[in-house]
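Of the protein chains in this complex, one is absent; all others appear in place.
Every chain is named by a letter (A, B and C) in the order it is written, and numbering of its residues begins at 1.
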Amino acid sequence: MVGQTKRKVAILGATGMVGQRFLSLLQNHPWFEVTALVASERSAGKTYGEAARWVLNEPMPDKYRDMPVVLSDAALDADLCFSAIPGDLAGPVESELAKKGYKIFSNAKAHRWDRDVPLLVPEVNPDHAHLVKRQNHGSGGYIVTNGNCSTIVMVMTLKPLVDAFGVKRVFVSTYQAVSGAGYPGVPSIDILGNVIPYIGSEEEKIEREPLKMLGTLGPDGVAPADLRVSATAVRVPVEEGHSMAVSVELGRAATPEEVARTMREWRSRPQHLKLPSAPERPLEVLSETNRPQPRKDWRRGNGMSVNVGRIRPDPLFTVKYFASGSNTVRGAAGSNILGAELLLAEGLL
Amino acid sequence: MVGQTKRKVAILGATGMVGQRFLSLLQNHPWFEVTALVASERSAGKTYGEAARWVLNEPMPDKYRDMPVVLSDAALDADLCFSAIPGDLAGPVESELAKKGYKIFSNAKAHRWDRDVPLLVPEVNPDHAHLVKRQNHGSGGYIVTNGNCSTIVMVMTLKPLVDAFGVKRVFVSTYQAVSGAGYPGVPSIDILGNVIPYIGSEEEKIEREPLKMLGTLGPDGVAPADLRVSATAVRVPVEEGHSMAVSVELGRAATPEEVARTMREWRSRPQHLKLPSAPERPLEVLSETNRPQPRKDWRRGNGMSVNVGRIRPDPLFTVKYFASGSNTVRGAAGSNILGAELLLAEGLL
Amino acid sequence: MVGQTKRKVAILGATGMVGQRFLSLLQNHPWFEVTALVASERSAGKTYGEAARWVLNEPMPDKYRDMPVVLSDAALDADLCFSAIPGDLAGPVESELAKKGYKIFSNAKAHRWDRDVPLLVPEVNPDHAHLVKRQNHGSGGYIVTNGNCSTIVMVMTLKPLVDAFGVKRVFVSTYQAVSGAGYPGVPSIDILGNVIPYIGSEEEKIEREPLKMLGTLGPDGVAPADLRVSATAVRVPVEEGHSMAVSVELGRAATPEEVARTMREWRSRPQHLKLPSAPERPLEVLSETNRPQPRKDWRRGNGMSVNVGRIRPDPLFTVKYFASGSNTVRGAAGSNILGAELLLAEGLL
Partner (left out) sequence: MVGQTKRKVAILGATGMVGQRFLSLLQNHPWFEVTALVASERSAGKTYGEAARWVLNEPMPDKYRDMPVVLSDAALDADLCFSAIPGDLAGPVESELAKKGYKIFSNAKAHRWDRDVPLLVPEVNPDHAHLVKRQNHGSGGYIVTNGNCSTIVMVMTLKPLVDAFGVKRVFVSTYQAVSGAGYPGVPSIDILGNVIPYIGSEEEKIEREPLKMLGTLGPDGVAPADLRVSATAVRVPVEEGHSMAVSVELGRAATPEEVARTMREWRSRPQHLKLPSAPERPLEVLSETNRPQPRKDWRRGNGMSVNVGRIRPDPLFTVKYFASGSNTVRGAAGSNILGAELLLAEGLL
């Protein structure tokens, strides 16, 4: 990017919680400049300061306060779009914008299973980025998706194990923050002093998405990895940070020390390319007996590191550990931004 | 018990959280009357109202307020003792009292693995109660222990599966309440908006204790069950109720519906004997998609039912479900009391 | 009520949180029997079990599960109605039903300031109940309202002081539970580990309603009391129980001991009439230095006692204290039920 002007960025779904996280992360980005804020009819025509109910702990950056909020069918002054459009609305809007030539980096689930759409976790499957060349929207536009927030945290811990030892089966139980439900999300009367053992469609995503993420690029898209996952997804009264207890059956015997070292030493393409949002250590292996903890550890690597601890033998499988990472940064907006950085560095953007 | 006078009961460790729960549960008990309150030197000589920092949500029963607190070496006007003595102090004190002829029902871990001491969960292994006849303290005294609070909740859900299908392997991840740590227990600055993935010695207990509880009474004590468990124990900001995600490999195929029916229809000896503290349904199978929840469900069966929900196929093992139960009632004082009721009804007390 | 059959009761707004509290409190009521469940179009035609998302900690009473939910314009088989209709919908519906001859006991604010409608707190202004005789809906129907939940807790503590010493000025800062906001109410992401210093219209109600509640019945309705209140209303992450720091300028000097005794000894008409829902002690004066606490004390008097503690001299006014009471029982459904009991006992129902 040296010597170039910044790429222009539109945020789709800019007023929601993930939209806010995009704006926060991009406020001083070296490669990207937010030039358009897109939201629904309720917000369009207002300034961002009027339209958004800002919910992040850090104050709304002043630079966005007076920007106009527009509809997605406006002429967007942007090269690429980060999409935080909620739920079922995302799919058609993203397709429409890709047809118009925009490059879409999406948090939504709509296109995750489209054959030529990468389900991209930049450290895990950077080669999948090249799938975008196969997309044919007749316009130069394309769509890149990033997986479910819990899947991303988990698959980051699995990838170096897949490479070093092979991974056959995984049990995972999650401890998920309320911010993962967006805004207004979980009513306080439901979650104060309580846990809720159900998050709609979450377990299916955690069980299925790793197969594509860890799969092999082939002529017919991604051939799924040979891996089986059993997930239980539970909401806990935590503000930020999805945590999980993970038990892994490896392809061959390995000690906890080998696993820890493998995780600690793991670096991938975003680190080699020194991408602006790439954490120095994609996996932060903590040695204290009672870590990681979501509230205390989610900020590591500017929210982009996944934290791992308590790596120990598993009486049934090979190894078990506890992992935790930011769900709104690493598990959502930050991974999307890192994905766009990767495609730019690879000449695909 | 009809026509008899009530048995006299001493509470050991009466001022602590579990001690308080004993007092609360026993305040109107039909068979037992609390006649002695035992605590450490710091409390002895005071009235209970002076000595105890009452932490339960219901008020301290008036009947205990003016009772004197005594040391364990006092002459206790009691037939049996419920022991909530914390940590390492429990073992010697309990042995000493058993030698003096007291019947001890203990929450402490000290004697759980003594060969002739039952690790009793009254619905799970009522026959183990007869082990007390083999104890020889030379006095008529004996010791009965009840397991770890998380183990009790889990093993209650496993027992009917063991009987109906066989159980080979179990993965369990817990979501444990802060009351399980006693008082003062977990500092609020550590747990507010956070989870802590470590509870000292807890995983070892959850992995090991079921083998004795589900084991077979033989000439040399209890032959351990052929079962393997992998546990992760995590503290969450919940006041009362230990919850857990459980995946079970059964001895034969079974549908979630069969498992649910087996659990729902399960009754054991405490139910057949209509013991005062026995819940009508030892397992409460909930059909709502987002239950059980600790805060909303722990009171079922007066805190003695274990709640189960989300029974569904497991992609790796046979079935998975979510369970939750009161850790201070079902997982501690209540199970102890039910145990004493069982021994009394069986003519062992 | 001796020898009579129970009065038939309709619950308006039966599916909401206060509606649920009505059903819970009335499930075994000696005088009232719930015979009709009224809710909005979204629920009408379903059974209550289908329509209601039950949020209380105790399970939904089985007796309501299969009752049909009807619209308010149905022919209600009921003598009186408890209204938990939310917000702006309540006013017209309640008026309409009063015209049809129903006796309405309402939690809604719509008719609180109607001249001939009692703003009734049964221990505070039982004589105001007679206002209903002045209402002229041409049908025998009438409306009784019961004030804001925080106001009720506060005014209960003020009434004996008004009678004994006079009350001139009051400062009050509240610590209000999330259940006061109904369901879904406060988003968890807003309140976890946080306080929110604003509750819409709450301070106005706390400052104004006591003037009518403590006012004098006269020919033109209620002449307002000569009293001034300054309130700050703040939401805290508490499930149940509104608490408040109160400083009072009395009409004459009084020691904290006199104030405590006055509060402790206070009994009013509901206690003299031994109404079923009347707490034995309308004010529970606690002597521990760190009480009352909402989570530990709200259940006193079956949720109908208001708890007071830390009564001490005020450096600026006369006395200050901390008060706490159940917002859904004492501050809402329970006070309404007690009001209906009062009117029945007084021959007004």
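We adopt the following convention: a contact is a pair of C-beta atoms (placed from the backbone, for glycine too) under 8 Å apart; a residue touches a chain by one contact, two chains touch by 3 or more.
Please read these numbers as outputs of a predicted model, since none were measured by experiment.
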Interface partners of the hidden chain - shown chains only, full complex considered: A, B, C
Listed residues B:S83, B:S179, B:T262 or B:N307, member touching the removed chain: B:S179
From B:A44, B:M60, B:L89 or B:L192, residue that would touch the chain that is not displayed: B:L192
Touch residues of subunit A, complete complex, unshown partner: 56-59, 192-193, 239, 295-296, 299-300
Touch list for subunit C against the chain that is not drawn: 169, 171, 173, 175, 192-198, 207, 228-230, 232, 234, 236-239, 243, 245, 247, 289-296, 309-310, 314-317, 320, 322
Absent chain, residues of subunit B that touch it: 17, 55, 178-179, 183-193, 237-239
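Rule of thumb we're sticking to: only the chains that are shown with their structure count from here on.
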Same or different residue numbers at the subunit A/subunit B copy interface, by half rule: same
Between subunit B and its twin subunit C, rotation from the CA superposition, multiple of 5 degrees: 180
Intercentroid distance (Cα basis), subunit C paired with subunit A, Å: 47
Distance from the mean Cα position of subunit C to that of subunit B, given in whole angstrom: 40
Subunit A: positions in contact with at least two other chains: 192-193, 237-239
